[in-house]
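Quick one: structure below, then a few questions.
Heads up, one of the protein chains got dropped from this complex, but the rest are sitting where they should.
Labels for the chains are A and B, by order of writing; each one numbers its residues from 1.
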Amino acid sequence: MEAFQKIHPLEFYRKFLVRSVRPDGRSLDDIRKTTISTGSITTADGSSFVKMGNTSVVCGVRAEVGEKPSTDKSKISSYNVHENKNIFINIELGPICSNTFSSTKPSDIAMSLCSRLNSLINRLEIPETDYYFDEEGKALWYLYVDVYCLDYDGNIYDAAVLSIISALKNVKLPKGVIENNDEYYKDLESPQRKLKIQHYLIPLSFSVIDDYILADPSLDEEKLSSGTINITYNELNEICLLLSTGTSLISETNLKDCMKKAKERSSFIIDLINNSNVDK
Amino acid sequence: MTTQLKRYDGRNENKLRAIESEQALLNKADGSAKFSQDKSTVLAAVYGPIEVNGARKEKILKSYVEVTFTPALGNSSYIDKEKELLVKNAVESMILTTLYPRTQISVIIQIFSDDGSIVSCAINAACLALLDAGIEMNGLLGSVTLCFNNDGSIYLDPDIEEENESKSLAIYSFSSINKNIVMSKTIGSLTEDQYFNGLKLASQACDFIISYIKLAVKNRIMGANSSNSSGVDNK
């Protein structure tokens, strides 16, 4: 049995897919057990830990202060007016999560994920006043969000999105004081405030093997797949990101099915994020 | 007759910009093509089938497709990696990789100027360059970008200013085989209805681009003197 899996992995999988199951017992639409916990890293301003099946991801947010960006229009800017430029996301896929990654150079997957996550999160509508360091907004908070993958078992995109949203909702910023025009201090005695993020992001990824579409693929399934569909909804059922890539062509009906499945996950994810961020 | 100047350059909502293309510009490359949609210009060069760079990447039954995306200004960054992935997936769906086992097909994309819809332009240029290189494909590729604005209007083939002011963008890529989506990506938030409306518009626009590509290749092979195809606009 195991030898067959190693020599002909695709054939092995096909035998299961014909009966609409997967080797780990899930049906084609079932999603692995998801847990989110926040606030475990005490040295970070906000943190979260997400586990989807075996895939584990930890996310930490650092807040630093800087000047307001210059509103000089003559500088070539390729930024959209709806993007906010105060959050910088980086994802690290290191050798600790899988033996295929190196510790020095980030892999292609990491870089393209980084770009996708940045464009996704920077379109969240966060009011500008949330970033003000002091009351007038002469200086702004900049948030550096770092996502570290601890165990790479497929579907890193979903886990990363959930961890970033939970961590951002967990961020507590202290009150800021500016002295002598350029010295920044944080007042730890007054109460800390949270960012006003009203939105939720509900991600779901699919893998395409032959004509079957599998939700929440594990690493073995990703390796055999010929296409990937990533869909992210927000709580108003608007599409925040839809990415359909791969060597196989996707029909409109398949896409509509995937969208339906992603929406069904909405309420579960929203509850999960809320429960993890209950004020302790 | 009233003219509605909704967009900066006076186009209608679903009008593509003027397309120009040129093939076989580079001597050393197996195939090359320059594709421009008004001010967005992309040069694509194809080398292949050639020997694989590192033994690790070699695939026994198929060809390994590699795409390099170089921006007009500055260094390559992680943002370009994402664009590489999009072009690679579109192109790999069309190339008959099983005909070239244990080889590599490199597509190098160089942006001359970025005036919006750059990924679509790159995919179109890559398709032309692959035809120029004589690499066997399943069908032709076409790609367009749509932008969705705050007031609910949908603009086809936006330029950089329209992209910056839009609420969301969607890049679609279709092939000449059937109506299925080869590659699709959205940035920003949009409703499902908007997405599927855009899909219909994009499908028609891609058909148009594919017929343009056919015309360009036909002109080059049969139409005597110049290798320049003139821009054909208007739907």
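Convention: a residue touches a chain if its C-beta (ideal position, glycine included) is under 8 Å from a C-beta of that chain, and two chains touch if they have at least 3 such contacts.
Methods note: contacts and distances are computed from a predicted model.
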item	value
Options "Exoribonuclease phosphorolytic domain-containing protein", "Glycine cleavage system H protein 3, mitochondrial", "Trafficking protein particle complex subunit 6B" or "RALBP1 associated Eps domain containing 2": UniProt name of the undisplayed chain	"Exoribonuclease phosphorolytic domain-containing protein"
Residue of A:150, A:197 or A:224 in touch with the missing chain, whole complex considered	A:150
Selected from A:13, A:142 or A:206 as touching the chain missing from the view	A:142
Per the touch definition above, residue among A:37, A:54, A:84 or A:266 touching the missing chain	A:54
Absent-chain interface as seen on chain B, which is shown	75-78
Contact footprint on chain A, counting only the chain that is left out	40-45, 47, 54, 56, 58, 60-62, 64-67, 69, 88-90, 92, 94-99, 103-106, 111, 114, 118, 133, 142, 144, 146, 148, 150-153, 174, 176-177, 179, 183-189, 219
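We take it that only the chains that are shown with their structure count from here on.
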item	value
Contacting residues of chain B [partner chain A, same complex]	73, 78-79, 81-82, 84-86, 89, 92-93, 97, 114, 160, 163-167, 170, 175, 177-192, 195-196, 199
Complex contacts: residues of chain A adjacent to chain B	76-82, 106, 108, 111-112, 114-116, 119, 123, 234, 237-252, 255, 259
